[in-house]
Structures are given as C-alpha cells and as structure tokens.
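Okay, handing you the structure first.
A protein chain is absent from this complex, but the other protein chains hold their places.
As written, the chains take the letters A, B and C, and residue 1 is the first residue of each chain.
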C-alpha cells in the first residue's frame, strides 16, 4: 500500500523534531516535506544533528511545497502564525483534501471571543474554527474521526483533562473548587532562545509562573465546561521543572457527598480500561515512567479532609502532550490502528 | 570573648554537614565535638571530602564527649533515636546547662498522642516535651528566647507555615480548604542509601509521594491550629524534585469575604517587614534565589476564582528548612545577633 | 514464523530493563522468562513501574525456568556470578542448544590470567572461555556468527575500540601513547544501592575514578593488541557524569609520520560506511544525539601538536554499550536482520 505523504510545517521546533522521531517509527506514512521558513535550504541535521542518519527531506519554505502530493499536514507553528498559515493554505480549493493536525493553540477555543481574551489577538480564521475538533483523543474520538482539522490540545490541558472529564461527566466531583497544580519539563517552552530557558537559569531550580492566568486555562475551562454542562472556572498554577520532558499534574477536587474514592476509581477505570494510552494505577506515578511514550498514568487518592480528592497524572509533554497525541489523532482520521508508531516503551532510566 | 562550644550529634548526615558549613562562618562559636556513632574514629573528611580544609574534630561516639565543656548541642538524629539520646543525656543533671537544638521531629508535636499517631511510635521522652518550643523563629521568637530545648521545624512545614500563620492569626483566610502542594529537592531525603534516592531514579523525573498522609501534616496542623485558635485539617502533597536543595510550596486558600488580595499582602508585609530572613516579593519566587541561604521568599497572588488566594514560598530545605533555622534559634537563645553566621548571599547560578 | 523465546537472567538491573525495552520492539522474539533470584515471585512492574503495560512474565528463580523452551539467553549478572551461572547451565547437555549473550565481564578476556589479574578472582569457567567471542559487532561479526557464547563488550571499551581498532589495523597510528579519557552517565554504575550513586552525590558534580587502573583496561588492551598485532598498554581515565545515559570518550593518539588526518578519516569512513550503527561525522558529537539508540558517532580531528590525533566518540552506555549491542549480536547469531528492534530514533531533547 502506498504510504501517506506527510508535511510538517514548523519543523524546526521541538514538537517538529518529536513528530519526526515518532513518524520514523510509523509504518504507514512517509515524511515528504519539512517546512521551516527561516531555515529553508538547510538540512534538518544542521538544526538537529541527532537526525543525521534518516535521509529526511531538506527544509523548505511553505510555498515550495507541492501540497497536491501531501495527504496530511502537521502544524507546529506559534499561535497566530498557525491561523494565518492554514487560512491561506485552505483558501485554495486545491488543498481541500488535506488532513490537518494543528499543534498550536489557534483552533482549540471554539469561541473566537475566548481566543481574543486568552491570546490577546483577534481570531483571524473564524471561518475555519467551526470545522475544528478539539483533539483530546480519548474524549472526542468520534468527532475526531469525522474531521479534517484537529486542534491538538496543549500539554498542560491534556494532563488535567484526562483525569477530570470522566468525573465531571458522571457528576462525581463538584465543578467548583478545582485546583490544578502542574509542573512541566523545560521542552514545553520550546526551542526559542530566551534568557529564562538557559541551562544555568533553569537547572537546580523550580518556579511557578503565570500564576492564576496562564493561557491554557481557556481550553481547560472550555472542556471541563462541556463535560459538566456548566460554566467552570478553575485555578491553575504551572511550574517550570529542570528536566527535559514530562508533566506531572496534581489536582485537587471535592467528591460529591454521595460518592466515595472507590466510585472515583471505578469511574476512571471504566472510562479508560480499553484505552491503549491511559491507565489508572494504584501506585504513585512518576514522570520517568512515561518519558518517550504516549501514555498518561493517573492515580486517584483520598485527601486528608472529608471528600477531598487528589488526582495525580503524568504525561510526556512532547508526546501525549503534543506530537504523540497528534499522531494518535492522525491514525484515527486516516483509519490506521490507533497505536501505530506509538508503541514505544519508556526510556528508563 | 570565649567562643561557645558546640557539639553536633548525628554529624554524618546532610543537616550535620550543613551545620558545619554555617558554623564555620559564625564568629561566636567553635565546633568542638562531632558525634557519629557508626563512624566514630573517622575524620569528617572521610565522609565529606569537601570539609578537608577545616581542622574539624574527629568523629566520636556520644559517650566520648565531655559535655561539661559543651554549651550548645545540635541534634541531627533520626526520629525516636533523638528522643532516646536526649532523654538519656538530660537525665544526667550535669548536663542541665546544655542548650539543645533538635532538628528531628521528636519534640515538635506538643501532644504525645499526635506523636504516636504520626510517627507510629510511643513518645519516650514525655517529661521533656513540655519544655520544648517549636522553633519557627519568626513566629515563636519570644518563647524560643526562654527555652533550652528547641524543636526545629521540618522543611516542608517551614515553607508552608511562614506564609499561612499571619493570615490565619488575622482571620484573613478561611481555616477550611487549605491546600499545600510542596516540591522538595532530594537532600530532604537525607544521605541514607535507598534505591529511590539513586541518581538515575530521581534525575529527569518528579513524583508525588505520601499523598494525603505525610508526617509533616502533624506539625503543620498543630501550628495552623494555634494560629487560628481552632482545629485545622489541611491537604498536603509533597513531591520529589531532581535538584539538590530547595523547596517551593504552592498554597491555595480562600480569602475571607470582607478581605482582598491587598489586605493579604499588607498583612504579610507588616508581619515580616522587619525580619532579616523573610521577604514578601511581587515577582515569582524561584528556588535558585534562596539556595545556600536562610531566606524565605513569599509571593501572594489572586487566583482565578473569586476569593482564591495563591501563595508561593521558597526556602533552602537544608538551611531555613533545617540547619540554618537551627542556627538562627541558637543565636536567639545565646543572645547573639540573630543573623550571625547566616548572612551568606545565594549561590547563583 | 514462531518467535524465538528469550530468557533474561538478571532482569532486575538497568541492562535487564533496557533489554526489555529493546526486545518489546523486536518483531522476531518473545520474552518468555525473566530471572531475578532475589526478586523471584514479583512482577517486573514492582521493580520497574514503567513496564506496567506490557504483560511480561513474572520474575523467577533460574531453577524455575524450563530452558528446553528457551532459544536465547541474555546474561545480565555481576561478574563471577555470571561464570558460575553459565558454567552450571551449560554443564547440562540438555542446554547445549542455547545461544548465550553475556553482558558481564566474565567471558571477555581470552586469557584466564588476565581475568585473574583484572577481576582479582580465579576464572571458574575456563572450559567455556575458548568458545566465547568478544562481541564488538563491527569488528568481530564473522566470528560472532559462528558462536553460541558472545561476551558482549563493556560500555567504555565499545566507545574506545570502535574508533581505534581500524586505525591500528591499518597502522595509521602509533600503538604507544594512546590516551582514552572517558566520561559516563551514572546508569553505568547499575542499580546497586551505594552512597556514591545517590542523587545528591552525583548531581552537579563530576569526578574521575579508578585512575590508571579501571578493569575495562584489560579488554581494551586485549582488543587493541589484536588489532595492532602487538602488546599494547594504554592510559584510561573514566569519569562519572551527572546524566542518566551516555558515554563520551575523547581519545588522543599519534598519527604515524607518513599519514595525515585525511588518511585517518578515510580509514574510518571506509571501515564504517556500510555499517548501520557507526558513523563518522564532521561535527562535534554530542551524547544527546545517540541517547536511546544503538549508534556510535565518531569524529576525528587534528590536534594542535604535529601528528596528534583527537578522536571523540559517543554512545548510549546502556544500548550500544550493553543491551543494544547484545541484541545486535543476537540478530547476527539468529540470522535476523542486524538492525531488527534497534531502529529507534534518538530521544531529543
């Protein structure tokens, strides 16, 4: 069978490199175009020497790509740039066959006003937004199947939504007083060159940032709101960790009075027992247990005060939190086995 | 003036080594005995090569120490061992002159039943407990001054209590629904040789542990209870970080309806404005900003939901969270300048 | 086709876990026995939670394994234990069908006196030693093909021998004055619980150890001696790095007068141009470029003084330096494609 042809737009960042890592291991697709406007003309191994052995295509400008030969496009662009790029690309009818997996934030918020509010920028592809599906695979698999424009979730939201949504859908926890305390590896900040991301600034330290106002709150509240069929506001605090990859989210919520911690565990187990990439565990999840994989491990524990629930989830921010989930969604919309290319065991230690 | 003579009992652990680091920089005291029963006879530089240049006394068994020549004793022993040791030491009237700074958990809990409950072991020095003062310096300075037995606080409690106590004392926040999400460097686990503390197990990972039931909850609730004049139960989740030193605690509480975030900041600023080691800052505290020092930096921010308060504090777990605060307390009970030996600037980067 | 059945003896260590990671990705084999005497009866995920999702067999004692159903045995035991184990196993004629890949040092030294000298222990399986082939794949592939007992090389030797052997074989460099300055990640020390391997002892530090007398010198000199057809003595200094995985070896040698750096590069390129796992690069190799893979990257540079050659090589110590090379050898002796199971791209970042 002919392999599907892939283009990665924005291939110079970490999520682009991670897509390449995963897709090199995928039997049904072939990477045929790597777009990185400001590095066009270079070989990918000039940016990423670890990719020297893979005969990958040279980096191009987007206008050099013949999209008639492309089946699937991954967008790894910064927000707003992504909207511009896909608006322009899809304005051309010849490109209507493309399946698009966008890893930016640009199509995640269903309401353009929310986009304006959280990203401080007018939504400039409002015609496309209604076609987009929020690509949290385990939650929206059926809608994803039917869509050609998947807005892949942010890394923090993925780690928080997977444990919370089933509990809200089943009314096991209160929609009020949800607190999400997340800690992320530094690759979440991308490869952009900022003083705050220098080795000596990050190493041997941890800090909280964007306290009470991080942009990912928008998509978390949107999805929790849909799950609970009510407006939800949450408290979310991200922290920067001195590790390359991984997120651990510690989530505090109130179990509704008629339910117990066992009900919570049963609900999560029922929801995820047939899932390839989500598992409820009894032990304490460790970021290391998922590095390099598309897994999400979740534990649910009784807190100390009555009815308090403590959920802990771990993911690899670049994989399940970005490129891995994007490939998982590609597998669904292309009719492949959902786990194809994603069955890598964790790298331990 | 003759320098006071110091004995460190349990000198082989990290808090012992940190005491040595600090006391070498202290002008009014001299380290005259290092006790480490299982390493007795060795030189300290056999355990800690970085201490090779300091002419420190050789390690001894406790029975080899002539306590009549000692003024101040620091206890760096495991819990229960500490109770046994000081019970025996103080049973001898000749030792009644000793000023004791205990860094273990053994004298922190005022109620022996609480000790039994959290440490799963009967309190075996109940006669001494009433003399002990909980050594959170900025809160109990006046009581500390008059005591010869200081139970120095745990590292997690120090980071959580300093921001919370003034707010509870002034009734600015609700005593219900306090959540403390703490993250600690690995030196908090001590130098004991366990698989979970191996480099390859800790590096590039973070995990939550003792979820909902960590022993430090006992002293946190005791002190918050005293501050609020009511029984308090809190939720506390510790996490293990791949860094040597430092704790960051992210704390969620509900501001009482009549108060604002400005009231919270004013309360904290008022409480700590004259303190040498606690500072309320506007920015986001970073563990790195306090490494090697006795400082605690605190920020107070409005959460996203109404009345939600997010406090973030950072300390060096081995310094303000252990040996530094012990020296601060020694300075008080010995009538020294409170900052003597503790004015070291942070090591950055 | 029926998959070959694998037993891993000594499955509780890091090289055992790494074998599992690799073999889970191998299409022609199945892990049917995991032996770990002191953990027998446990599930592998009790030792390695990251392996929870793989339906692996429970840990057994070696006497519980039915070796008549096993095709290939990987030995991940400490030295001397490995000799005892395989001596006993192969003493039973029923086990003569087994193909054995030993990752210990026990069969690497052809001369039992060398074993005695470097390991301070009599060689106790001298009858087996003549059957053993030193499993540096790219160098001894033809002999490996015909053997059932492969002594897989140490991690440091692999990194040093791959660049040096072709140059000595072709008389491009002097056999005198070879200096190998190697730096290894901490997983090379295994999962054994020692104070020196604690996170706080290793992190933020580097030290040299076993200066001038590390046991790997034995096998390095043996193999260099064979390549140069003369007795060789080298200087080798290993260093411990605060990273999980990876070795970088910086090697200094003297180019023989009639040759140039270009001759050196040509020699290495010629030797390795058809190899799947060794590549000569122009840039400066970075440990990160090979983490998680079976690759060895090598650069050759002219030093500052006349005729001085500086070689730099990087490998993943657990993969090409241990379990990966063992699987590569298994592929050869079992007639599989040499790269099967080993085509994983590096994990970057």
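Methods note: a residue touches a chain if its C-beta (ideal position, glycine included) is under 8 Å from a C-beta of that chain, and two chains touch if they have at least 3 such contacts.
Worth saying up front: this structure is predicted, and the values here are computed from it rather than measured.
Asker: Write down which of C:34, C:217, C:267 or C:344 is the residue touching the left-out chain.
Answerer: Residue touching the chain left out of view: C:217.
Asker: Among B:50, B:213 or B:229, which one is in touch with the chain left out?
Answerer: Checking the options B:50, B:213 or B:229, the one contacting the hidden chain is B:50.
Asker: Which residues does subunit C use to touch the chain missing from this display?
Answerer: So the residues of subunit C touching the missing chain come out as 176-177, 179, 181, 183, 200-201, 203-209, 211-213, 217, 233-237, 239, 241-246, 248, 250, 252, 284-288, 291, 299, 301-305, 308, 310, 312, 349.
Asker: Tell me where the left-out chain touches subunit A, residue by residue.
Answerer: 14, 186-187, 191, 193-195, 197-204, 242-244
Asker: If you put the missing chain back, which residues of subunit B would it touch?
Answerer: Output for subunit B: 14, 17, 20-21, 24-25, 48-54, 187, 204, 244-245, 279, 281, 283, 285-286, 288-292, 295, 297, 343-349.
Basically, only the chains that are shown with their structure count from here on.
Asker: Of all the chains shown, whose C-alpha centre falls nearest the centre of every protein C-alpha atom combined?
Answerer: Chain closest to the assembly's C-alpha mean: A.
Asker: Please decide if copies subunit A and subunit B contact each other with the same set of residue positions, more than half shared, or with different positions, and reply same or different.
Answerer: Both copies touch with mostly the same residues.
Asker: Return the distance between the CA-based centres of subunit B and subunit C, expressed in whole Å.
Answerer: 46
Asker: Provide the C-alpha centroid distance between subunit A and subunit C, rounded to the nearest whole angstrom.
Answerer: 37
Asker: Quick one: report the Å distance separating subunit A from subunit B, using the average Cα coordinate of each chain.
Answerer: Measuring from centre to centre gives 40 Å for this pair.
Asker: Where in subunit C do residues touch two or more other chains at once?
Answerer: In subunit C, the residues touching two or more other chains are 14, 187, 204, 244.
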